[in-house]
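A single protein chain has been removed from this complex, and every other one stays in its place.
Letters A and B mark the chains as written, and numbering starts fresh at 1 in each.
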Amino acid sequence: MIQHIVNYAGIAVLAASGAVVGIRKGFDLFGIAALAALTGTGGGVLRDLLLGVDPPTSLQRWPDVTLCVVVSIATTVFARLVIKLTQLVLVLDALGMGFFATSGAAISVDHGATWFAAALLGIVSAIAGSVMRDVVARDVPMVMGPDDMYAAPAVLGSVLYVLVDHVGAQWLGVVIGSTVATVLRLAAITFHWRLPTGPYELIAHEHRERIEQRTSNA
Amino acid sequence: MIQHIVNYAGIAVLAASGAVVGIRKGFDLFGIAALAALTGTGGGVLRDLLLGVDPPTSLQRWPDVTLCVVVSIATTVFARLVIKLTQLVLVLDALGMGFFATSGAAISVDHGATWFAAALLGIVSAIAGSVMRDVVARDVPMVMGPDDMYAAPAVLGSVLYVLVDHVGAQWLGVVIGSTVATVLRLAAITFHWRLPTGPYELIAHEHRERIEQRTSNA
Partner (left out) sequence: MIQHIVNYAGIAVLAASGAVVGIRKGFDLFGIAALAALTGTGGGVLRDLLLGVDPPTSLQRWPDVTLCVVVSIATTVFARLVIKLTQLVLVLDALGMGFFATSGAAISVDHGATWFAAALLGIVSAIAGSVMRDVVARDVPMVMGPDDMYAAPAVLGSVLYVLVDHVGAQWLGVVIGSTVATVLRLAAITFHWRLPTGPYELIAHEHRERIEQRTSNA
């Protein structure tokens, strides 16, 4: 019961984030709804595709996409309110991310994925929707950039699930993995914990020189 | 017979639109042909992938991709002519879009998709090629933006097909759905019918403030 509530809350929050990006980019109502559905269900659909679940569950059943469309309409109508609720949205999003990371890994194990693949597909379930949203909206993917940690908690939650499931009970893995991922994400937001970036100034600089050199060669 | 002609006309027009974008972006001949093939067959390939048709029909058989490559060469050689024929291209594209929306839904029903999934996959068949074209060429997807309605007719055609097929004959669903989608698209072009956008000025504005605030916090 509770996992259904968390699952739908996660989809709804991801859909709302897709709708907000769609509104901000000046999409029309179809574009806003489509981006909301892609963001809300994209991670699960890609996971199902990689597992050979055809057609993916989120498309076969009506509730997931319908929820995304309803959320996109509500977000468009109450845009001002949604923006004011940023804190609540971030907390719900952390809950959903943690649950997707472990439930995605659990579904993968059930469909014959190796432990290694299950951990990867848990991560895919948690972050692929956000990446698709940003790629379609022509933004650099937020979860890859130097923002407060988002993907690292998903990685940890998914790996924890696999380790606990390997030893014993699946449900315990979901509970432990989800909780750790969600708490770590909330801590990252609160204390602005970030992963370091690479030596981009060095590369960007050298890269520019190499481009100029190549252009003058041609 | 007539459905084969409409099908190939739809693929050819989508391929031409991909070739035009490739030329405009300064792609080389491979890039132009690849973007034409992606645009022309991408919707059907993604639908087949989601249905578990492996490898997708457009890749297993040679005519679809070959047609796209031939069209891309012709578009490159006769670019000036293609641009002048914009009216004809728009009409053929409306025909193809309407047919893809319903034939894609029909193929999905035949492969075990639910009515709900079939309607979604009809929409995917009709618009995913255009979205892929724009994402790869680094444009914001045209079908999501505030232009003359394109996706809404596809949604209507796909849903109409499902309703009519549910009641009675599949072929009648294809005819009615395709016709309504095509006519609505042509009307949208003629009278500049558009879906409304969301309150993007509000969001973009608040978003800017939030970004500035976050940057100064960091």
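Heads up, the rule we're going with is that contacts are C-beta pairs under 8 Å (C-beta built on N, C-alpha and C of every residue); 3 or more make two chains touch, one makes a residue touch a chain.
Since the model is a prediction, treat every value here as computed from it, not as a measurement.
Student: For the chain left off this view, which of B:I32, B:V71, B:L95 or B:A113 is in contact with it?
Tutor: The one listed residue touching the chain not shown is B:I32.
Student: For the chain that's not shown, point to the residue among B:A9, B:V70, B:V135 or B:L202 touching it.
Tutor: Looking across B:A9, B:V70, B:V135 or B:L202, the contact with the absent chain belongs to B:V135.
Student: Across the whole complex, list the residues on subunit A that are touched by the chain not included here.
Tutor: 49-52, 108, 112-114, 116-117, 120-121, 131, 135, 138-141, 143-147, 149, 151-152, 155, 194-200, 202-204, 206-207, 210, 217-218
Student: May I ask you to list the residues on subunit B that touch the chain which is not drawn?
Tutor: Listed in rising order, the touching residues are 19-20, 22-32, 34-35, 45, 49, 52, 54-56, 59-62, 65, 75-76, 79-80, 83, 86, 135-138, 192.
Note that in this section only the chains that are shown with their structure count from here on.
Student: So the centre of each chain is just the mean of its C-alpha atoms; given that, what is the distance between subunit A and subunit B in Å?
Tutor: Centres of subunit A and subunit B (C-alpha means) sit 26 Å apart.
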